[in-house]
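The complex appears here without one of its protein chains, the remainder shown in place.
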Amino acid sequence: MAEVTLTDIVKDYGDVRAVDHVSMTIRDGEFVALVGPSGCGKTTLLNMVAGLIELTSGTIAIGGKVVNELDPKDRDIAMVFQNYALYPSKSVAENLAFPLQMRKLPKAEINERVQRAAQTLGIEPLLQRRPRQLSGGQQQRVALGRALLRDPKAFLMDEPLSNLDAKLRVQMRAELKRLHQEFQSTVIYVTHDQMEAMTMADRIAVMSGGVVQQMGPPEEIYEHPANTFVAGFVGSPAMNFVPADVSVNNGLVMARGDGWELPLSPANSARAKASSKGELILGVRHGHVRVLPETAPTGLPGRLYTVEPTGDITFVHAKLGEHFLVASTSEPFRGTADQPVRLEFDQDHLYLFDRTTGETL
Amino acid sequence: MTVRRPHRATLADIRRHRTDYLWIAPALLVMILVIGYPFVYTIDLSFYDTPPSSPNWYFNGVDNYIQILSDKSFWAITLNTVYWAVGSTVFAFLIGLGAALVVQRDFIGRGLLRGLLLIPYVISYVAAALIWRWLYHSDYGLISGTLYDLYLIDSNINFLDSTSLVMPSLIVANVWKEFPFAMIMMLAGLQTVPQQLLNAARVDGAGAWQRFWHVTVPYLRGVILITTILLFVGNLNSFVLVWIMTGGGPANASQIWITQVYTLAFQSLQYGRASAYSVILFIVMLGLGFFYVRALTGGRAREAR
Partner (left out) sequence: MTTLATTVATTRPARRRRVLPRITPLDILSIVWVIVLLIFAVVPMLWMLSTSLKGQFAALQQPPEWIPSHPTLQNYITLLSPTGDVGPVFLRYFLNSLIVSLATTALGVLVAIPAAYAFSRFRFPGRDILFFAVLVRNMFPVVVFLIPLFILMRTLHLVNTYWSLILTYMTFGLPLSIWLLKGFYDNIPEELERAARIDGASRFKAFWLIIMPLSSPGIIATAIYAFIGAWNEYVYALTFLNSESLLTLPVGLQHFFTEFATNWPGLMAAAFIMSVPVVVLFLLLQRHFVRALTEGAIKA
């Protein structure tokens, strides 16, 4: 296993810049997830690391060696694809053996390695079957096996679980994580599903528009997002955003919105003052919003929109002025549509973003 | 496609769907008239002796067949036909495949190139036969003349009048006419190969040729099969080119089944014998097609179980 270093990677398609000066280091044995919406450049980046696409500029180094000029097969990497990409005319055993055949290993060794990999993944009984005779989960395991067999310096995975049904996905997620821990492999994992990234990765790189918005361990991405994009991307339901303006009243710093005013805590006040032009976006996650009856002494005036009980948690949707918010509570909640309520934000978990730049203050 | 349960058609079913048949009635009628009837008629006629001199036709059982099969020239013609059909098919396919591989990549002028390569396919066989006859002309032909200019030969070559050169010459002309068809078929097929599969092979260490052999070719088995069958059957059927370029000569050196049938029927006026010949031809083509298809998909049918 080895370290993968990306330096100032740029990829242009004509006038369109798909990857815009991305740099990062994936440490030996680390599991890094590249997350972002479709079109953010994560798959393009992965394909460049693999050598399937040429870079416009930048350097890629695997295990300390610059690999820009090398073919995929010479980079000593393995790749797992979304559609498994198993060779349909070959049996499972032949699929597993193929990369070893390409490296011209002796037949006896190939057979031995294939057997061992099949054992590890529990797919021995499937060795003589064709891919089309296997279920999605089995195919995915074979794809994994093929990657494992290459004994590569790094694993590149392109949304490998997206084609599986929900239940299988959860199962495979756990298996992948276990395999990673067992083999201490370097993994670069691309996904659009932020939950997958959160549960599996050592570090997450959130991408949008070809740029890495933020990179760090999952907790950090969740608790300390760098900008509104990251804050809104991670976590489900998404963080609530409400625009507000800073106003100072007798030394008291307030966030003012459409028909409401929120006095800010000292910590938040300091942050608010750092905003350019005094324009803010307030961010707060559903768990830190409380919906109180109209008669409550604190909170901002709002209207109830709808209530979604899901068993353990109840999601309460409300409107603050023209903006929709989601709150959650583990206690049973009852209300009628358009009922006036009061919305309270937990100021210790209130995020302030500069409305112009989107960055966290 | 929905799964269809095997279902015995009953009279009630036919009655229920009777308006459906209206839609296919015109097509069906024409086909029955122009194909079904002649087919049956040919088989019938093959059992008759039809001497050109008399208006009467005499039933003579399988005599026609025996005569044909015991005639030595039949086997020579058969050999020629195999030479013709196999040679044309193989080269038309390979060149078509090569052309498809080039045209599949996106580059400026690709549409124009493809259009130009398709022209031989579109013009009539008669025009093609005349053009190539002119090219092969022993005294003033371009091919002979150019080779002479390049000092590769020292006297004119007689392509179409030489018993040894006539078949290869005809095959070249035929391949010229046919390869665009193979090109189009393979082009379409090549575009169905999933990019991810090729990417996986690249990562696994396969070079360009290995990717082609291990991924592309197996994936395209179906299309290759259809293309070669269509080419082969088409070649067995291919009458005009040979007929206009050589008429079967010189000395029957380029006589193939189909030109022989025509000669028998419309020059010797031996309708009965020609019909018998046609039936033999048809049986062979059907048999070949059947075995060919079985051979190439038999393996697949077995593993699907």
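First chain written, first letter: the chains are A and B, and each begins at residue 1.
The criterion applied here is as follows: a residue touches a chain if its C-beta (ideal position, glycine included) is under 8 Å from a C-beta of that chain, and two chains touch if they have at least 3 such contacts.
For clarity, every value in this text was computed on a predicted model and none was experimentally measured.
One of B:Val62, B:Val82 or B:Ala127 touches the chain omitted from the figure, and that residue is B:Ala127. From the options B:Met31, B:Ala76, B:Ile153 or B:Ala251, the residue with contact to the chain not on display is B:Met31. Across A:Met1, A:Ala93 or A:Val212, the single residue that touches the chain missing here is A:Val212.
Although one chain is not shown, part of subunit B still touches it, namely residues 4, 9, 13-14, 17, 20-21, 23-24, 26-28, 30-31, 33-35, 37-39, 41-42, 45, 95, 98-99, 102, 111, 113-120, 122-127, 130-132, 134-135, 137, 139-142, 145-146, 148-149, 176, 180, 184-185, 187-189, 192, 208, 222-223, 226, 230, 233, 236-237, 239-240, 244, 257-258, 261-262, 265-266, 271, 274-275, 278-279, 281-282, 285-286, 289.
Just so we're on the same page, only the chains that are shown with their structure count from here on.
As a whole-number value, the distance joining the C-alpha centres of subunit A and subunit B reads 56 Å.
Residues 47, 50-52, 71-73, 77-79, 81-83, 85-90, 98-99, 102-103, 130, 146, 150 of subunit A touch subunit B in their complex.
Residue ranges of subunit B in contact with subunit A, taken from their complex: 194, 196-197, 199-206, 210, 214-215, 218-219, 221, 303.
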